[in-house]
Each structure stands twice: as C-alpha cells, then as structure tokens.
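Input: a single structure, listed below in structure tokens.
What follows is an incomplete set of chains from the complex, kept in their original frame.
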Amino acid sequence: MLRHVTSINDLTNDEIERIFSHADAFLASLGDPLVRHRIATSTDKARGRILATLFHEPSTRTRLSFETAMIRLGGQSISSADPATSSAAKGESLADTVRVVSNYADAIVLRHPRDGAARLAAEYASVPIINGGDGAHEHPTQTLCDLFTLRRENKRLRNLNVVVSGDLRGSRTIHSFVYALARFGANIMLMPAKGMELPAHVDERLREEFNCRAVPRQMYEDDNAAINALYVTPDMPHQLSLIPSVEVDAPVDLKIRKKIDVMYVTRFQKERWAEASADYPRIDSNFLRESKYSDTAVLHPLPRVGELDVALDGDSRALYFHQASYGVPIRMALIDLLLTDPAMQGLDRYSGGFATSPRPMYNRPYAAGVRCANLNCIVHDPLERDYIRDKFWLMDGGPAGAQRLRCVYCESNVDAHAAGNMKKREFTVLSVGPTERSSEIPAHLVFFRDRDEALQQGYVEKSPRERHPSHA
Amino acid sequence: MLRHVTSINDLTNDEIERIFSHADAFLASLGDPLVRHRIATSTDKARGRILATLFHEPSTRTRLSFETAMIRLGGQSISSADPATSSAAKGESLADTVRVVSNYADAIVLRHPRDGAARLAAEYASVPIINGGDGAHEHPTQTLCDLFTLRRENKRLRNLNVVVSGDLRGSRTIHSFVYALARFGANIMLMPAKGMELPAHVDERLREEFNCRAVPRQMYEDDNAAINALYVTPDMPHQLSLIPSVEVDAPVDLKIRKKIDVMYVTRFQKERWAEASADYPRIDSNFLRESKYSDTAVLHPLPRVGELDVALDGDSRALYFHQASYGVPIRMALIDLLLTDPAMQGLDRYSGGFATSPRPMYNRPYAAGVRCANLNCIVHDPLERDYIRDKFWLMDGGPAGAQRLRCVYCESNVDAHAAGNMKKREFTVLSVGPTERSSEIPAHLVFFRDRDEALQQGYVEKSPRERHPSHA
C-alpha cells in the first residue's frame, strides 16, 4: 500500500505527532537554525535514495528546503524547476510525467498550478507523491511547519484562538492549516480580504466533516470586529457545554473571544487574482497594539509582499523566520518516515478521529455527465484530458432536490440537479430530493448539473412522475 | 583517443551489445522499475565523478534519467537546464561553453536545437560528449533504450518487422533508430505523416551505407497499405536469396510483409513544424485490431501528445513505459563504460561491419565555397560563426555532373555543381561529371552549389573545355 501526502488529511493526528517528534531529533542534530555558524550534521538514512522535485510553479523555499532535507538525510535530488524547460513544454501530461519519473526517484514532490494535481499524480505514480502545493487546494507540508512552530513555542492547539488573515480563498496554505486546526481543536477566526473569503466547500467541510461550529457574530463582534467568522470545534466536552447550539444566544466564555494566540498572515496571491485588493489586511505593530495581541504568535508562510510589516521582524511575537527554519527538519522527518519507516505504511486515512464514514465514489468517463465546477481543477487541464475520469464522492449535504458531489481531486463541491441512465440515455430532474444513499452506485447512473446539461448531451427527459432512473 | 557518442553509429554493434549486458547487471541491482516500493541500490563506480547536463532545449526524461544514472553510479551532476539562464543568453558560442565546462565535468550530455551540435561540441570538448538530442539529427541514447527494450522482450533484431510511424522527418529518435535497425538486420517499414517522410539523406544512407534494399511497393501493399516504404537488409544470406534485386518482381516471402513485430510511434514535433498535420498517424486498439498486430510490441520514446491512445496503456503489447524505465540502467552502463572502462577507448568507429571505407574530407574556412544545405545545421548558427569550418565528406552518389558532399556535422547531403581553385579564383561548372575520387583533395579545390554561387563569390568562369580546375 503506497502512501501519498496530497492533503494534510492524508495524515492521521498520530502520524503528525510522530513526524513532529522525529523532527525534534533532526532539529537537534542540525543545531539551532537561527544561530550563526551552526554545524549541521548529516545522516546516512537516505543514502542512495533520490527525491524528484517537479515544480510547475515558482518556488524557492519549498523546493530548496526539500532538497536540503534530502541532502541532510544523506540522499540526493533530481529537479525540474521550470515547466518551460520540461516535457510539459512539449505537451506531456502530468500523468505520463509522474509515471516516468517514478522510474527514477524514490519519491516525488510536486508543485502544480492546478487544484487537485497531486491527487491525479498519486493515481499514476508508483512512488509516494508529496504535494508541494497544488493550485489553491492544499500545501500540507507547509501546515506541518506551521503546527510544529506552535508546538516548539509550547502552544497546545486545543482551544487555541487562531486568526487567519488575508487571501483565504486562494491560499492553499490556509486550507491545509484550517483543517489541521479543526482536527486539533483550535478555534479558527477568519479575517479575509474582501472577496477572498474561505471557499464554501472548505467552510462546509469544517462544519460537517470536522465538527466545527460557527459562532454567531453577535457573540464576538464587540471584541473582534475585523473577524468575519469564528469556528469552534465542539467535540471536546468543555466546548460542547459552552456552545450547545449555534442557534442559542447563550453567553460564551469571553476567553474564546478575546485573547488571540496566533495571527496567521498570508500574502496576496498575485498569480491567482487579476486585481489587487485595497482592503487587504496589513499586520504591523499598530495593528497588534491591543492587549489581546500581547502574546500573539505571528506566523506567515512567506514570501510576504507588503501585508506583514518588516518593522515587526525584531518583535518577539514574530515567529515567521522560525517557521521557515523548521522547513528542513520537518521535511527530513516526513521523507524519512515515508521512505524508510514501515510503520508509516498501511495506516488508515486520518484515523485520529476526524474521518467520516467512507462515502460511495461516483466514477465516470471523461465528460460523461457532470463535471467538477472548479475550472482550475486538474480535471479541466487540456493536457490531462485523456487521463481523467470524472470522480466524485457522494455527499449528504446540498440543497433540497439535488445530489451534492465532491470532486475527488480538488475537493470542491458541485450539486447535481438531474440524473439519468447512461445506457437508456434518459434523465430526470431531481425535483423529488436527492438520490437515496447507497454504498452501491448503479452502473449506469449519471448525474448532471441541471436539465440543460442533460439535454445538451442528448439525453431524453423522462416524466418526473416516474421513479428515479437510477433505480429503474 | 577521446570517445564521444554523437550518433548511434559512433558505437559498434559489439559495443552496443556490451552496453546491454552491462545494463542488465545494473537493472538487476535497481530492482524491477515497474514494481512499487523497489529498493534501488547504488554503486560507488563513479564516486567523485561529475556529469554536466547542458540542455538548450526542454527535457524531463533525458536529463533526469542521466542525472539519476549518475547518482545511482555514486557520482554527481551539474546542470544547465535552460538556455535563457546560461551564458548562451549572453551570446556565448557552444564551442567556448563546452571547452570551459570540460574543465568542470568528466563527461557532458548536450541537448541542442541545431542538427550536428553534438559533433561541433565534440571537436571542442576535452571530455566525452554524449548527444542528448541535436535538432532533428540523432538521439543515440534513446535508441539504446529502444533496442534494449526489444532485447529484454526476447525479440531478436534480425529479420524483425518494425514499423516506424509519425514524423519521420523531424524525429531525431527515428533517425538513430533506423540506422540501428538496419545495422542489426531488421526490416524497416515506414508509415510517415504526409510531408514528414524520412529525409532523403537518411534514406540514401540506409540504402548505400547500411545495405538496405527498398522493397517494391506492389510486393507489400496488399497487406500494408499504410506503409509507404519497406527496407530489408539483404546482407544476410537468407535475405539475399529472397530479394536478389529490387528490380526483379520475384515473389517475396509473405512473412516479411505480414507480421508486424514492432510498432514505433513518435509524436508530432510542434517545436519543429509550423502547422499541425491532419493525417498524423494515431495508434489505438482499433488500429491494432488486425491479426498481424497480435504480438506487436508498441514503442514510443515519449512524451506523447495524442498520437498514441492512452487506453492502450493497459494492453500487454504496450511497452513504452518499460522503454522509459530502461533509461536509467542504459545510461548507467553508457556512462560507466565511457568514464571508467579502458576497453571503450581506442575502438574504431562502428567496426561491427557497417563502416564504409573512409572517405576524403573536404575542409574549408567558413563560407569559402559551398555550405551545408540544411539551414538548421549548427554551421548556420550565428553564435558559432567564428568556430566553424565547412567540412564535408566526399560521397559517391548524387546526380550526374555533380559532386555529392555530406556535412560532417548534420550528415545531410548537398550536391556541388561547380568547382574552382581558391588561389586562382577560377571555377568550372561540373558538366563533365563528378570530381575523380581521390584520397587526396587538392589544397585549393573549392566546391560551389552552382554557377551563381561561384560568380557571387567573385570567381571567374573558365571554359568548360578545359580540364577540371582542381587538377589544373
């Protein structure tokens, strides 16, 4: 059973803790990274091993920290740092590229501009894929550095008040980070730039999959006017008692609302947005002057481009260069556990308590029916066309009269308002409610976003009075 | 005596066999490349050795497989993967670059957009040059992988029926491959896209240098309508008896015409052609449904861009990912033999039976007379202008009243219809037949493509009744 790390959720809480204690040991061997003239000792644990770094987007710290980690482990890297000089420039699919590079390397780190690219790569690779950032989807190894930084500062995640600010829509680091925060029981406070709010499907997953409760606005706005949403994870007894239901206006412990433990800042992603944002949050000592920020750990995945004042660098609350410095030991730990530790293999997907029950997968040929609604998803990349099947998890939520589907690659949602039978070429509008849940999906079932899509594909509408075509 | 591999013909048949048995051993040490979780063991054979990979064109698999091979041998690589960030961007010639890099590395792999670039590099390097693909000329290490794949499948090359399809003009892999097929006695069947037929000089070399016979069309068209040319190598006794002469319409053993042992597919080279080709051959299971394809090994050097159906990937006839996987052991074997094996040194150029007798070389200063007719040849690169002499082998063929010349770099042909004396600045149109063959080329002899070229260069025409100026 081959292990990939395409999402922070591919790792259990226990595995994350395991990576951290492993990284502690590597950190000690490297010496304090912020002390000048350290002597970094290397190991031989990955001697003869090769890591491929395939970067289809610019990077300095992610690629170089992976390559450094590999060297410090005694191994070596092969690198393709520029899509313009790789076979992608000749029109090669990612699927073929990773199949070929699997023959060269013992693991592959992939960065790609498309959401879900790492998952597609994992389907075709014969060695572990590590997601080094895929579009706006996830950046799990950054999140490992983020969590490790807080752990090194003796901040326990449970009940921690964490503000995430900036581009919550386009920042892949935020998405991996908030899932991890929810899983470890932190309170998540959102401070997005206008129009850059957390994507709906991430919000939905936080609430439905990771048991977060959105706190009513009036319960925190006096203290945190800039925060536009606050989630707590009420699966801990004391939290459940505090906020039994979001509908109830019960008093909330002020501790939750006031003290900010972590301020996580992200840059404006100019490569993903056409226009700059005038109200983009800028964090500086003036912003942090209130007493609730007196012990706040300021984090930033870097690079920064103006949203985090350089004058803060000497402030004891500024931890972002520590955070960057942990990139090497964390990645050493991850590579070492993936390449050499048999205990990393065969573990269930996040068994730490956050896994939902397995959902049925709807798996159809390319464009046979509904397609992922996220146009930046890897399934829409013309180079991958021949390698893609449209795969979705069947979800419970969604509007009445529709079936909610979650793309297996980019994990965004689409609601199917019509369904049909591929063999009979007939369809029905799902006005009578979603498809009955079943672990068996009929072989000929096909979903459509709506009636128009079904008609365009040449399907014939059946009378709505008849039974659902998938059960016909 | 320094050994370079600029063409598959720089290696004898015996040397190629030697490389293959060496690669067998490396392959065993690497483990099966298509099995997950293999453990690749490394050697120390190239410890302390450095390979430079200078890539002036995009590449993933060639560069990374060479670098992987070097790591697996215990050595290391230095790499320039992008001409835009190399000294070529400052206007440095390839000749100077390889002279300098020869000081750093123990061998150099070169990829370059110009035909014949590897030969020019070999003239200036003080370490072995390995051609990683030069324009549309050759790609010898790909051919080694191709042949090795067939050998691993227990396919003996002698008498094998091999179809090569697609862009036979622009594909450097095809050119190296067909020379090797001819040398090992395979039958070569051409299935080009329209306008992408095998270049005339490659066809000529197959027939004149490698003793291939073109089989008359009516002898195979019933069975292979898509094939536009078929060569057999009648230097083997049983073949000679089958096809004593192409002029004779004798019956040909159907075995030659029917069973296809290998289908070698190549991609449309968008970087070499302005327009797409509508009739470009596309190989899929429908194409391969006839019984003559039932045991066909399907090869492709990759990347593919649509000409080879992805749905074939699971077909047992599809060997192209095996082919890609052999890149590392084959390149390990080649590097090891070039860097460390004294027996690789001093061997004559393809002594395996295919060498023609040494031809006289015509070697003149830049643009002193006739120039290579191939405008993509390295001799026409403005950056190399000061480093180039116009060098040709004097050939036997060509039209009456002309001297055929083969460019030493790109190996394409040009016919000289006039010749003169550089000292007297006189010339004659070669209306009375080609220059008498001689191993001594007169010091002042100069050739011209035609009368106009000679006049433009300020030469005075002598009366055609006089003797040839070179012998005056």
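Per-chain residue numbering starts at 1, and chain names A and B are given in the order in which the chains are listed.
Rule of thumb we're sticking to: contacts are C-beta pairs under 8 Å (C-beta built on N, C-alpha and C of every residue); 3 or more make two chains touch, one makes a residue touch a chain.
Computed from a predicted structure; not experimentally measured.
This structure file defines a homomeric complex of 3 copies, of which 2 are shown in place.
By definition in this document, only the chains that are shown with their structure count from here on.
Rotation relating chain A to chain B, from a C-alpha superposition: 120°, rounded in steps of 5.
Between chain A and chain B the centroid-to-centroid distance comes to 48 Å (mean Cα coordinates, whole Å).
Listed in rising order, the residues of chain A touching chain B in the complex are 2, 47-50, 52, 76, 78, 80-82, 84-93, 96-97, 99-101, 103-106, 126-127, 386-387. Interface residues of chain B facing chain A in the complex, by the touch rule stated above, are 33-37, 40-42, 55, 58-61, 63-65, 67-68, 71-72, 76, 81-82, 267, 270-271, 302-306, 309-310, 321, 324-325, 327-328.
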